[in-house]
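Below you will find the structure I want to go over with you.
This part shows subunit A:
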Amino acid sequence: MSEPFLIGDSMTGGYGKGPDILHDCTIAVNPGEIAVIVGPNGAGKSTAMKAVFGMLNVRAGAVRLGGEDITSLSPQDRVIKGMGFVPQTSNIFTSMTVEENLEMGAFIRTDDITGTMEQVYDLFPILRDKRNQPAGELSGGQRQQVAVGRALMTQPKVLMLDEPTAGVSPIVMDELFDRIIEVARTGLPILMVEQNAKQALEIADKGYVLVQGRNAYTGTGQELLADPEVRKSFLGG
Partner candidate 1 sequence: GSHAKEVKLGVLIGFTGPIESLTAAMAAGSEMAMDEVTKSGLLLDGATVTSVRADTGCIDNGLAVANGEKLIAEGVNGIVGGDCSGVTGAILQNVAIPNGMVMVSPSATSPGLSSMEDNGLFFRTSPSDAREGQVMAEMLQEKGVESIALTYTNNDYGKGLADAIKTSFEAVGGEVTIVAAHEDGKGDYSAEVASLASAGGDILVVAGYLDQGGLGIIQSSLDSGAFDTFGLPGGMIGDSLPKNVGSDLDGSYGQIAGSDSQGAEIFAEQAKALGFDGTSAYASESYDAAALILLAMQAANSTDPAEYGAKIMDVANAPGEVINPGELGKALELIAAGKDVDFQGATGVELIGPGESAGSYREILVKDGVNTTVKFR
Partner candidate 2 sequence: MDFLNALVAFTNFVGVPAIAYGSQLALGALGVTLIYSILRFSNFAHGDTMAFGTMMTILLTWLLQSWGVSFGPLPTALLALPFGIFATMVLVLVTDRTVYRFYRAQKAKPVVFVMVSLGVMFMMNGLVRFVIGPGDQRFADGERFIIKARAFKEMTGLREGLAIKTSQGITVVAAIVVVALLFWFLNKTRTGKSMRAYSDNEDLALLSGIDPDRVVMYTWLIVASLATIAGVLYGLDKSFKPFTYFQLLLPIFASAIVGGLGSPQGAIAGGFIIAFSEVTITYAWKKVLGYLMPEHLEPDGLVQLLSTDYKFAVSFAILIIVLLFKPTGLFKGKSV
Partner candidate 3 sequence: MTDTLKHSLLFAVVAVLILLEGLTNWSFFSGSWNSSLVILNMGLISAIMALGVNLQWGFAGLFNVGIMGFTALGGLAVVLTSTPPSPGAWSAGGPGVLMALVMGALTVISAVAATRLLPKGGLRTALIVAILIVGFVIYRALFDPSIEAIEDINPALAGNIGGLGWPVLLSWPMGGLLAAGAAWLIGKTALGLRSDYLAIATLGIAEIIIAILKNEDWLSRGVKNVVGLPRPVPYEVDLQNDPAYVDWFASLGMDPVLGSTLYVKLGYAALFSLVLIALLWMAQMALKSPWGRMMRAIRDNEVAAQAMGKNVTKRHLQIFVLGSAICGIAGAMMTTLDGQLTPGTYNPLRFTFLIWVMVIVGGSGNNFGSVLGGFLIWFLWIKVEPMSLELITLLTSGMDETNMLREHLLENAAHMRLFTMGLILLLVLRFSPRGLIPEK
């Protein structure tokens, strides 16, 4: 098998000078694919995402994008390389309006962004109503929508989402997943962490189960869903 488009290869690392949180952890995604990371709380899922995005020290292993080693690039250089990321927490600009949040998502773009913005508003109609409201005044689920919308505005080459559906209502979750599928089918690789694991694995091409910073199980979404051990321990039976 050829090298995946984006791969965090055998990453080991932790925060600052603290202990290692990731141990030889590998995560990869290919164009058009949806890769989902699941695992217990504190397993290191977010940490793995941050490691791929260059927000913490990778002490061993490498991150490669389209074959190029980007391990030493800074996060904003990775953005310029076409990576988009929605972190798990504090993922919006609270003092800026919804629309400005979206504009900031498109910060590195120089072309016309109105089209993309319309698409985002179509996806999350509530945001259109609240476009001139400071994002900090939105409800939890609405904030989540802004965060995803912001990442979509980048028109990235690879999209990384850390629990995009945490706290959104079922209907919005379905829509989000719909949209993620659509986006993926345009050829964009999508890497996401999910606790709504069953739904996520259903749409996933590839699934990773992380436990204590290590790859515990890897397989297609369906394989993982079918594995009784995985179901019982991580997906809530």
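List of remarks:
Assume a contact is a pair of C-beta atoms (placed from the backbone, for glycine too) under 8 Å apart; a residue touches a chain by one contact, two chains touch by 3 or more; residues count from 1.
A word on the picks: all candidates are chains of the complex that A comes from, given by their letters.
Source: prediction; values computed, not measured.
Among the candidates 1, 2 or 3, the one that touches subunit A within this complex is 2. The touching residues of subunit A, when paired with candidate 2 in their complex, are 53, 55, 75-76, 79-80, 84-85, 87, 90-96, 100, 103-105, 107-108, 150, 154.
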